[in-house]
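Here the complex is missing one protein chain, while the rest keep their positions.
Chain nomenclature is as follows: A and B, assigned in order of appearance, with residue numbering initiated at 1 for each chain independently.
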Amino acid sequence: MEKISKPTEIKHQLGHMEVDHYHYTVGLAGERFFTALREEGKLLGARCESCGVTYIPPRIYCEECFAELDEYVDLGLEGEVRSFTIARIDRDGRPLDPPEIRALISFGEDTTDLLHLLGEVEPEEVYIGMEVEAVLKPKREREGKVTDIRYFRPIK
Amino acid sequence: MKEVAVVGAGMTLFASRMMETGKELCWEAAKQALDEAGLSLQEIDAVIMGTAPDAFDGIHKKGENLLDGAGGANKPYMRVYTGGGTAVMTPIAGWWHIASGMFDTVLVVNEEKMSSARPHAQSVFAHIWDPILDRPLRPNLVWIFAMEMQRYMHKYNVRKEDIALVSVKNKRNAVDHPCAQLADPKITVEDVLNSEPMALPVRRLDISPPSDGASALVLASLDVAREICPDRIVTIDGVGWCIDTTMWTNRDLAFPKFLARAADQAYRMAGIKDPKKEIHIAEPYDPFNYKELQHMEGLLLCEPGEAAILTREGVTQRDGRLPVCPSGGLLGVGNPIAATMGIKVGEIYWQLARKAGKRQVRNDPVTGVCQAWGDLMQFSSVLVMRRR
Partner (left out) sequence: MISQPRGRKLSREEAERVPHVVARPKARYAWSAGPATGRFLEELKEGRVLARRCNGCGRVLVPPRMFCERCFRPTDEWVYLPGTGTIQTYSISYIDTDANRIAKPILVGVLAFDGASEGCGIMHYFGEVAPEKLYIGMEVEPVWKPQAEREGAITDIKYFRPRRKEDRQ
């Protein structure tokens, strides 16, 4: 076997995947979640009473017992940081200044976590257990996406 | 080796552009199958997932993405993929999970949601061709089927009119299938022969419609099946699979030898000596109408070139001697690649269990065979089932 050090020097064919884009619909539970976020500025979860779990974003089924979930609960906009990371480079390795703080936000003991950004806080001030609240875009700018939440900021 | 039974099946609507996410489709199918089996998710020992290459849906590690909807969270879970052949390959994987003695109950879930790819999944499909020798010729996937169909018609002197009858039969059969979107009770041979030319000899109505959808099966050891559904014991008595060479331009495109090998393996295991007499119902893979005929021949249900004659004589109708694709098949119900398990394995199960409703065939079959076909038109998986 021969190791190739310059791949373009050997016989090759260049190409790319011609698909223009992917159009991902958000699904039945996703539609409820993102419509409530866009229209009412609310964060909804789906509750499974028998397993005692609340899913955020909501699902139409409980992954533990497979029950159909049709009970949606308003989780409010306040939660706490369950874990976080401070990103100082972006996906392509370029420096991020200021750094981005990515965090898992918990809305309660028996609730799944939501991944989002932290804002209005210095990286060194963040700690696990910090109480935070969602800062939403103004209604006219919201489009039914997870980015309708700008970030979570500390409640002070 | 433990004996294995099918105890439940379920499937979603097959249609293009479904609102549901892939996992939501999985859940709907899996829940139905569990309900029919009378089992809860907690009673399932392991889960198998079948779904197409990630690029079709645009989600990498798609098996991982779908697992909670498939009931795989916190269970032994694996993904199996052999192209269109997945439709019957994941049930075979489910079978070996139980036959080996490792597990007693397995949930098998197959899903496809190709409508996310825009303008359409066709451009992604093009990447299954060889990048050096084929792709610079800017091929369309339909070409390969057109060339196979041409070779098949040439070698066995099969008429286009007889091949068109398969589309007519299946699209009419699909009228009785609740998950079908493109059933057509009025379709005629002329409609098929005069439909839009794609890559001749292939015309639009020779092809099954791309769809989104999911399907599921619950498999159990025979002991468990006797406890939970003694009224309908349908067992998996034979399995087989085989693949032809990668070099598709070197293959015999007229007769699928790889399928004959897979079928022979499955029949030997099931103790079937003369499949022409001992198989009472068949669900061969029918993404194109000529494939049903070619697959009947590869499944050794008739001689090469004979399937068209049987079709013309009405033998393969629901009330015929050998009903073929009574579900409506991919041509009638739709083609969400792996998820077509529901109209292949699912249909044979429902037919043998006498639970097919309006689609129930007349000859009260005891032994049935189903088959799927895939990878780059070179792989086949075969499953023989029996009512005990």
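Some observations on this one:
Going forward, contacts are C-beta pairs under 8 Å (C-beta built on N, C-alpha and C of every residue); 3 or more make two chains touch, one makes a residue touch a chain.
Keep in mind it's a predicted model, so treat the numbers as computed, not measured.
Contacts of the undisplayed chain with visible chains (whole complex): A, B.
From the options A:20, A:90, A:110 or A:131, the residue with contact to the unseen chain in the full assembly is A:20.
Of the candidate positions B:146, B:272 or B:352, contact with the unshown chain belongs to B:146. The set of chain A residues touching the chain not shown comprises 4, 7-8, 10-26, 28, 30-31, 34-35, 38, 144-145. By the touch criterion stated above, the residues of chain B touching the omitted chain are 9-13, 15-20, 25, 28, 32, 36, 58, 115, 119-120, 122-123, 126, 131-134, 136-140, 142-143, 146-148, 150-151, 154, 177-179, 181, 196-202, 213, 245-247, 249-253, 350, 355-357.
Throughout what follows, only the chains that are shown with their structure count from here on.
Within the complex, the chain A residues that touch chain B are 13, 15, 17-31, 59-61, 63-66, 68. Listing the residues of chain B that touch chain A in their complex gives 17-21, 23-24, 27, 30-31, 34, 40-42, 55, 57-58, 68-69, 71, 73, 115-119, 121, 123-124, 126-127, 131-132, 135-136.
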